[in-house]
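All protein chains of the complex are present and in place, except for one that has been dropped.
Our next item is chain A:
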Amino acid sequence: MEGLPILSLMLLVPMVGAAACLFSGDKAARAIALAATLINLALGIALWVNFDIGGPQWQFTERAPIFAGFSWALGIDGIALMLIVLSVFLMPICILASASIDKRVGEYMAAFLFMETLMIGVFAAQDLYLFYIFFEAGLIPMYLIIGIWGGQNRIYAAYKFFLYTLLGSVLMLIAMLWMVNEAGTTDIPTLMAYDFPVKAQTWLWLAFFASFAVKMPMWPVHTWLPDAHVQAPTAGSVILAGVLLKMGGYGFIRFSLPMFPEASSQLMWVIFALSMIAVVVTSLIALVQHDMKKLIAYSSVAHMAIVTVGLFSFNVQGLEGSMIVMLSHGLVSGALFLCVGVIYDRLHTREIDRYGGLAINMPKYALFFMLFTMASIGLPGTSGFVGEFLSLAGIYQVSSWVAFVCTTGIILGAAYMLYLYRRIAFGEQKNADAAAMPDLSWREWLMLGPIAAAVLWMGVYPESFLAPMRADIQALDARLARAAPEGDARLTINKTAPAKAAAEPAAHEGAH
């Protein structure tokens, strides 16, 4: 593998595929897209296998100066690796899920492949401007996917999506220009170790926050998400929930935290407050939805709030937990949107009440749907639990209040997901057309099966996913240590019993 610019290759393959799709017929376009995404999946697996755990922080680095310090610089650490693997894993599934697309197939596939390039670019970029280009360009294909292949109200949704995400990015660009001027480099690893003046940090942090909070999305800038999901075609929703939402979290962990530790510590209460509101409010909203996709979209906002509190808990558990929640949510919400897509393709409605009793005529579907529902609820043994548990354990060490409010999410989450499942899969078969729907086809098996396996794998043996990230998280934790807030627990062990207290050094440690 030495010398092979594997990351550039991974960017190139979908681009070439996209170009080919534009100039080929429907059938050929589908085949090309599937082939390109599968090649990228193979490359992604190669990347994972060859990633040297315990080796240098940045691996597979490539660097080619372009002009004025701006360079084609790629490289990944464990965090980026995992997100790239998630992206390339979901892409072939998205292509499979697009069988019902029948207009402008070539363009559609091209948009998706272009999207893949940009997603990988975001996670692999080591140059600040390169990152910005990938990050913002990601808007364009998604805007087109929603605007052209979306539902009835697609224009409104597309414009809302565009308006929101553009708003933050302008501020971020200004902040980036200032940073490059101050630090004299566009190299992200260098910037991650650069100590910006504390006063400036606040402004820079807020500028980045404007962009990442929208992408995340955090309450109250989340309202684009339900509309975008509802209108997007199934595969669009999968990519949106699976990967695009992770860019906000990636931004926090790559930029906000390491570059502005002091500001992160000062402003963490902004994050906590918005996240606590998000967990409670969006969960309650999810409870009263009639539209399947909207319900899952709102649940995404609640789950992403767990990510943000975990990230800003300034300890290893919180950071690792957040990463696992991101990976898990990418799989689980992606799978839930696929589950919606499966029945949407048959009945062409997202109205929950039009279904019912699907466990009778679609038992295999019901089984998959149950598994993903349970993973979304965070049942131990599924991926959802590991991340949620670690994040919340992390935040508990900072504030029991935040932990308490966010943990209520496990109650509300169970309520809205089980209520959804009951209305779709259980009960009598009220509607004849829903009762006549056939069970999963082999294509749908291919879509859901691998995700199900990954969800269980991550739940039972998350070490595979934690190990590559461990050193990076530790390095980040060490960098954040100087700004880490004191927890509200203030554990004391009475000094009148010194012998006993000495026997319990670990407990003392917890107090600091």
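Assume contacts are C-beta pairs under 8 Å (C-beta built on N, C-alpha and C of every residue); 3 or more make two chains touch, one makes a residue touch a chain; residues count from 1.
By our rule, contacts and distances are computed from a predicted model.
Between the listed names "NADH-ubiquinone oxidoreductase chain 5", "V-type ATP synthase subunit D", "Tetrathionate reductase subunit A" or "Glutaredoxin", the UniProt record for the complex's undisplayed chain reads "NADH-ubiquinone oxidoreductase chain 5".
Residue-wise, the contact with the chain that is not shown comes from A:422, picked out of A:63, A:348, A:422 or A:482. Among the residues A:60, A:164, A:209 or A:355, only A:164 touches the chain that is left out of the figure. The chain that is not drawn here is touched, among residues A:206, A:347 or A:379, by A:379. Interface with the hidden chain, as seen from chain A, comprises residues 159-160, 163-164, 220-221, 223-224, 226, 281-282, 284-289, 315-317, 320-321, 357, 359-360, 363, 374, 379-381, 385-386, 389-390, 392-393, 396-397, 400-401, 403-404, 407-408, 410-412, 414-415, 418-419, 422, 425-428, 460-463, 466, 477, 487-494, 496-497, 500-501, 503-504, 506-507, 509-510.
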